[in-house]
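In this view, the complex is presented without one of its protein chains, the others remaining in place.
So, chain A:
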Amino acid sequence: MKARLLDLAGLFATPLRPSHYLELVNPLWTTHRLQARVESVWDETADARTLTLRPGRGWRSHRAGQFIRVGASIDGLRHTRTYSISSAPERGDECITITVKAVDGGRVSRHLVRQIKPGDYLPIGLPQGEFVLPEAMPVRPLFITAGSGITPVMAMLRSYAALGRMPDVTHIHYAPHAYDVIFGNELKALAAAHPGYKLKLVHTRELGAELSQRRHFSAEQLAELCPDWAERDVWGCGPAALLGAVESHWNQAGRARHLHLERFQAVLAPVPADAAGGHVSFTTSKCETDADGHTPLLRVAEAAGLNPAHGCRMGICHGCDAVLVSGCVRDLRTGALIDEPGDKVQVCVSAACGDVALAL
């Protein structure tokens, strides 16, 4: 009955939905897509900023440690990245926070840190991810974080504090200098207020470049900072180098199943300018083949026995557009490279540029 009524209401807005008109009045009322309003911004350090977001209708509460997809339009182009939620589910004002560190050369992170202001709207996704504490509380967690890897763990710590159930926690956090520690004062305040929370801050660059290597993660350092590490469950988040070192240490100790790591998307290898051809995967039709650097991918697909939808075969009608899954293609008309997953590729005028996967 409710579905029928909604369908009838939908008739008034066809070919759109009533939600498209509600959006005119308040973007948070929409149901056809999820957006969040930026309520406030707060600089945690010189290059890290916390955005307080009010998600619109359709939001469901997260579990501490989960992340969301956040979209940003830069030069008119939509980019999507994932960020951990740094606030606790128990926050109580129906807002969430994400804390973004401006990465060198990171267009999206710089945009979020420098350009976004209160009152802006950002497209977001629902909470995702398995980097969460078990429902049955672990007795003694060990958190190992570095830089902005603190964010999901911050949500966990804030959640413990809000519930008033801080367990026996050791937290090793790496940051270049004392002034680079995101949430530094709040972490120290937590440590002061909760005897069970043992905070071990490691400032890796404080001794100058030469000695700083010694301050990175090592077995000796771990034994010193957390002698009972072998009896704890570990949640780790940070740069790939740190997580790799932690992983091999726990593997050697035979305690891999006590390890929970949060890795954000691996950095993609840049495409060499002279790359020509490569291995092609058509993911929808589950077909693999090889291509050179000048044959249009439409012809490559046809030579491989596929019959993709197409029209003009000369780049006019967009009847053959396919979504890029990974890798890189070259537009044969302009020589432009297309390498952002999710971009549309006109396969009739694009050739492989290195290995490529297309949703075709």
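Note that in this section a residue touches a chain if its C-beta (ideal position, glycine included) is under 8 Å from a C-beta of that chain, and two chains touch if they have at least 3 such contacts; residues count from 1.
The working rule: contacts and distances are computed from a predicted model.
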Chain left out of the displayed complex - its UniProt protein name, from "Acyl-CoA desaturase", "ABC transporter permease", "Xanthine dehydrogenase family protein molybdopterin-binding subunit" or "2-oxoacid:acceptor oxidoreductase subunit alpha": "Acyl-CoA desaturase"
Identify the residue among A:Leu5, A:Leu24 or A:Ala136 that touches the chain left out of the display. A:Leu24
In the whole complex, not just what's shown, which of A:Leu6, A:Ala219, A:Ala256 or A:Cys317 touches the removed chain? A:Cys317
Even though one chain is not shown, chain A touches it at residues 8, 11-12, 14-16, 20-21, 24, 33, 73, 75-79, 311-312, 314, 316-319, 321, 333-334, 336, 340, 342-344
